[in-house]
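What follows is a structure written as structure tokens; I'll ask about it next.
One protein chain is absent from this view; the other protein chains keep their places.
As written, the chains take the letters A and B, and residue 1 is the first residue of each chain.
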Amino acid sequence: MTLLDPATSSATTGSDRRPTSTRFTRVLGFLTLAGIGWLVLFGLFLSPNDATQRNRVRILYIHVPSAWLAYLAFGVTGLSSLAYLWKRTRSLEWDRIAGASAEVGVLFMGITLVSGSLWGKISWGTYWEWDSRLTTTAFLFITYVGYLAVRDLGGTHQQRARRSAVLAVLAMIEVPLVHFSVKWWRPLHQQESVAEGEMEGLMLFSLLLGIIAFTLLYVWLVMHRQRVLALNDLVDDRGLDVALADRRKEAEG
Amino acid sequence: MSMWRIARLVAAKDLRIERRSRVVANQVLPFAALVMVMFAFALSSDAVLRRVAPGLVWLATLFSLLVIVQRMFAIETADGALDALQVAGVRPGGVFLGKAMALAAQLAALELLLLGLAVVLYQTELVAGGLVLLVTTFVTATIGLAFVGTLYGGLAAGAKGRETLLPLLMLPVVAPVLIGATRATEAALGTEGATPSDGWPWIGLLALFAALFGAGGTLAFGSLIDE
Partner (left out) sequence: MLAGCAPLAFPSGMKPDDHPAASAATAPATERAAAPMPTQATAPAGAPVVHLVEVVAVLGSFPALAGASLTVQRGEIVLLRGPNGAGKTSLLRLCAGLLAVERGEATVLGCDLAVDRQAVRNRVGLLGHANGLYADLTVGDNVRFWGATVGATAAEVQASLQRMGLADRLADVPVARLSAGQRRRTALACLVARRAELWLLDEPHAGLDAAGRDELDSTLRAAAAAGATVMVASHELERAGALASRVVEVVGGQVRERSA
């Protein structure tokens, strides 16, 4: 995991200047920027209007990749939490990856919900439909807002990690249950969407481009965020050394 | 000491506390009744009330669940008993099951009251043909709610003083119970021409819910309350 964690590897060299970027993330960052530039170009200019949706279809180039990114992020949070809970792979790095991924996920889930309801308003005439996919998305959003709140509760790093990992795993139980209960609850409603088969080549390409660009963006964001979290933990540990020295002075005084 | 004996011990202790203090009986049950009256004020029309009565019963149950869970863990944290339980080396899984059993018993009393109020206030009529489904719904939903309530209550209690988190964490999780139990109850009562056979698939969902969170809670409770 040294690739993901310059903080701990450089901690041994005693360097005090610890940027969160490495050559890998810089390259990745440029690739992400390029990808998003291409997405803007294709999404806004080069791809054609949809036959029925006209220009409205262009929201999807943001909406679908955001949704994909958020689901990916929560999936990574869940898996990292499992990795933390499993004794043989227990490491605070998994906890920080879970946390970083959840933060990014909540952000993009928010974007998904807003862009989705805007699209819904102009396509269906309503901001919200009680569709199982939409409802599950909203519940995921709220669940992970709660998850982030629990991460902030304090205590030692291990306490934070254990508590939030359990919560993330419980969320993995919760989400399918919510999904299927809403699906059975409103079985008749079919979500109107752009049928994938009818999408024109260039539109499909723009969508794929968006997904690739957002995936790169996700990796870039999580790597940086995870390193910042690692540095935060390191600051806490350093703070402990200082506090320890103070505490020991008490004994001398 | 076996998990099961611990569970019985803890459940008996919680129920004895309730018998002595009557907090749920004297405070939470009236609160739940009040919620049912307030629903009637908000919805006003008799026809609407009859239509939505099953949902209101379960919504009032969820609100009361939050209050009971807060109370249930306030008992444990008021004088350091949760710490003492840990020092006593009591198996956390046993504490979880015991508290869930006590919670289920209290919820059952609450739900009976709410159902009675629905009959009295909302003119809900119980149908003989749906009685088996009705009882099954209440039993499975209650077990599921008790597990989730104990699990998330323990999380909030372990995190000391952050009870405000409990509704945020718990309500999304119990949403499937609200949906499932409401639909099944509608089927049992024949609301809007539903028949009992419409309700049984929901029982499957409720049972799955209870099983998953029961297993998860038994395993995870220890690491949630551990400081």
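By definition in this document, contacts are C-beta pairs under 8 Å (C-beta built on N, C-alpha and C of every residue); 3 or more make two chains touch, one makes a residue touch a chain.
Please read these numbers as outputs of a predicted model, since none were measured by experiment.
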**Study point:** Residue touching the undisplayed chain, where the options are A:Pro19, A:Gly37, A:Gly75 or A:Gly154
**Key:** A:Gly154
Check your understanding: Tell me, which residues in chain B touch the chain that this view leaves out?
Key -> 1, 6, 9, 13, 16-17, 20-21, 75, 78-81, 83-90, 222, 227
Review point. Given the full complex, what residues of chain A touch the hidden partner chain?
Key: 154-156, 158-159, 236, 239-240, 243-244, 247-253
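To be clear about the criterion, only the chains that are shown with their structure count from here on.
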Check your understanding: Whole-Å distance, chain A centre to chain B centre, using C-alpha means?
Key -> 33
Point to revise | chain A contact footprint on chain B (complex, rising order) | key: 151, 155, 158-159, 162, 165, 168-169, 172-173, 175-176, 179-180, 183, 201-202, 205, 208-209, 212-213, 216, 220, 223-224, 226-227
Study note, to complete from the structure: In the complex, chain A touches chain B at residues 139, 142-143, 145-146, 149-150, 153, 155, 159, 162-163, 166-167, 169-170, 173-174, 177-178, 180-182, 184-185
